[in-house]
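Have a look at this one.
Only one protein chain is missing from this complex, and each of the others stays in its spot.
For chain A:
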Amino acid sequence: ITDVLTAVALYLAIQDFNKVVFKKQKLLIELDKYAPDVAELVQTPMEMHYIPLKVALFYLLNPYTVMSCVAKSTCAINNTVIAFFILATIKGSAFLSAVFLALATYQSLYPLTLFAPALLYLLQRQFIPIKLRSKSFWLYMMQYAALYLCSLVVIICLSFFLLNSWDFIPSVYGFILSVPDLTPNIGLFWYFFAEMFEHFSLFFVCVFQINVFFYTIPLAIKLKEHPVFFMFIQIAIISIFKSYPTVGDIALYMAFLPVWSHLYRFLRNIFILSCVLIVCSLLFPVLWHLWIYAGSANSNFYYAITLTFNIGQILLISDYFYAFLRREYYLTHGLHLTRQDGTEAMLVLK
C-alpha cells in the first residue's frame, strides 16, 4: 500500500515539476538566455508527457522495491514520507513540506539534509532571489526553518508522552549515529567497524557520519538554480552513505532517473555502470549464501561485492551530475562549439 502511495505521490510530483520546468524553459528562451542552436536540447512537451508515468512505473516495477516489499521492511514507509515531502515541496506548500520533512527526519536522521533543496525550491517558487544579504531570503528561510523545527519538536514530544521517558532518543538516534550493530548489509559501514581498532572507532564513526551531511552546502552553492536535481543527488548520497542502507533507499532515487532521461546523450559510462549494478545485485545473494550457509566463502567475498556495488552507485550519480552540468553548459553556450580558429572544440573540466 505504501509503495502504491509512493508511486502516486511521485507521479503527481513529477507532473507538477514538468510543468515548472517547461515554464522556466519558455522564460529563458524568451529571455534569449539560450544559445541559438540548442533546439534539440530543449525539452519538448511531447517527450515530457510520459515522464511521470515512467517515474511511477520505475518505482513500482523496480526489483528493489519488490524485494523490500516482500521483506516487509519499514523502508517503504520511509520512502512514502519522503515522496509526500517532495510532492508538497513541488506543489509549493511550505507547511506540509515542513511537516513531512520532520516526519522523515524523525524516522531516520538523514533527511535533515533535504532541508536545503526544499528551501531552495520554495524560494525559487516565491521568486525570492538567493542572496546572502537579501532580507526576504532570510525571512523566508527563518519561516521555513521554524515550521520544520516546530513540527519536529511536536513529534518528538508526542513520542516522549507515549513512552514517558527520553530513553528513545539514544536508542533510536544514538543507534543510527554510533553504529553498534554490525549485521552485514549492502553498505560500507559494517565490515569497516567490524575490523576497526578500538582506539579509532569513535573517530571513524564521526568521519563517516560527517561524510553524509558534508555534501549539502557545496551542492547547494553549485545547484542553487536546480533544486530538484539537488534533491535527487542528496537522496542518492543519503542512500549510499547512511549507516544502515537498504535496497529500498536505492529504489527511491532510481525512480527519479526517467526525469533526466534527456541527459542520456551526455552520460559517459552508463553501460558499464548499469552492468556493474545488475551483476552486483545478482551476486549479492550468491555470495551471502556461500559465506553463511555453504561455508566455502569468506566474509571478504561479500564485502568485495559491497564495495563494487557502492562504487557503481557513486559513479552513476557522478555521471548524471556530469551530464547535467554539461547540458547546462551547452544550453547557454550552444551545441556546436568552435574554437577561435573555427575547428571543433572539446569540453574539459578545469
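Methods note: a residue touches a chain if its C-beta (ideal position, glycine included) is under 8 Å from a C-beta of that chain, and two chains touch if they have at least 3 such contacts; residues count from 1.
Here is the rule we use: contacts and distances are computed from a predicted model.
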{"item": "Hidden chain of the complex, named as in its UniProt record, picked from \"PIGT transamidase\", \"Transcription factor ILI5\", \"Calcineurin-like EF-hand protein 1\" or \"Pyruvate dehydrogenase E1 component subunit alpha\"", "value": "\"PIGT transamidase\""}
{"item": "Residue touching the undisplayed chain, where the options are A:Ser136, A:Asn211 or A:Ser261", "value": "A:Asn211"}
{"item": "Hidden-chain contact residue, picked from the options A:Thr2, A:Gln25, A:Ser159 or A:Ser299", "value": "A:Ser299"}
{"item": "Interface residues of chain A (partner: the chain not displayed)", "value": "180-184, 188, 190-198, 208, 211, 215, 218-219, 221-222, 237, 240-241, 291-293, 295, 298-300, 303, 307, 310-311, 314-315, 318, 321-322, 325-326, 329, 337, 339, 341, 345-350"}
